[in-house]
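Got a structure for you, questions after.
One protein chain omitted, others in place.
And then subunit A:
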Amino acid sequence: MSVHEHKKLLEELGVDVERHAKMMEMGYEGYKNQFMSQTNRPKAMEYFDWFMSEVQGQRIAEINELRKNKKPAIGAFCIFVPEEIIVGAGGACFGLCGGSPATIADAETELPRNICPLIKSAYGFKLQKTCAYTQSADFIYGETTCEAKKKTWELLNKHHPVKVMNIPHMKREKDLKMWKEELSEFKEHMEEITKKPLTFEEMKNGVKIVNEKRFALQRLDRLRSMNGSDVIPISAKDALFITQISFLDDPIRFTQKLNDLCDELEQRVKENNSVYKKETPRLMVLGTPFALPNWKLHTAVETSGGAIVNEESCIGHRYYKDNVDIDEIKDEDSLMEKLLQKYSSVDCACFTPNTPRIDKILQMYKDRKLDGVIYYSLSFCHTYNVEAKLVTDALEKEGIPALVIESDYSPEDAGQIKTRVEAFLESINFKKMKKN
């Protein structure tokens, strides 16, 4: 860990350096125990291991180098924040800390107890000043995807500059028109930081860079779940971690490193080199995102003899499934239109109705030759919790085995979750046995 080398910068950012160092050490210990101890890991994971060791060191220094050159540094909690525009302006878009139970007690001094752990954790990081990303953000860009978030922005704004993008909850023409205006306003906010107009070419370049990143993530997704054989060349934990840091790393470097990894995974598939035993049940996880370092469910599944081959969540498939089609684009208005098309195809549970999500899940189940799904939802995440009923009804109709788990970041229910996961895998294995 190199946070000590960056002590001066962290102090300038107002980070509580001592507390931060302790948290980072604990986090890195957890990573070493859970990730670096895995056997038969792809060699190209070395880069991602390195990134973890520098997650709040060198990467923070890079972001602050950009800031020195008047480039935007934008912290976000949602995949609706159009990172293409930030990258186009030469800046950095990053996901803020929000997956740890260690900051929740502090957050509860200002926020109610019964809202989702992601919001509380993120808010606590700001109060504690223990996330160098939060401290580096010119703005935190909030959105209106749920009630708890949109009210939290008003409180958070007292501690850090926050701007809010109004995401509609329906996709009618009038809603999309408003949304497009929000995108234009977003662009203006970037120009306020760079103090110069953002050109069409720059924006297009931003889209290209982020498209490439999504292509690489789609490639990883295919290698994990769609090569049509029993071979799964990378563990679920490693794949989840890569997706988690796709929200933090420099997009060009990340894309290159991920493509290197995918080259190696392709080779592994050819050589029948799987990280799982043959006939390990293949699962997909649906629902709310796993913010770093929430690895609880993945750990439970992997220590119970199951494989997760896809996450249908915002830190997962929902984030990278669509690219922005810019081949024929000649002017800014049509570029904005294409961006809107991409973002409005996100099937977040904040929308009503949200049937494309259900159709997508059923399709993914078939395409990926899965054995079951786990619907994971954070406590008090009302949209995903309520939508669970619609999704599981559709799954039941198709005879797809499903397990619903609601949890938070505390380690207390790890044993209970493991029991449920194990029993779920036992029932899948039993059904498979009967079929054969």
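Criterion: a residue touches a chain if its C-beta (ideal position, glycine included) is under 8 Å from a C-beta of that chain, and two chains touch if they have at least 3 such contacts; residues count from 1.
Here, contacts and distances are computed from a predicted model.
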Inset, instruction - Using the UniProt record as the reference, specify the protein name of the hidden chain from among "Cation acetate symporter", "ABC transporter permease", "P-loop NTPase" or "Hydrogenase". - result: "Hydrogenase"
Legend entry - Residue of A:H169, A:R222 or A:R420 touching the missing chain in the full complex: A:R420
Inset, instruction - Against the chain that's been left off, what residues of subunit A make contact? List them. - result: 379, 405-408, 410, 412-413, 415-416, 419-420, 422-423, 426-427, 430
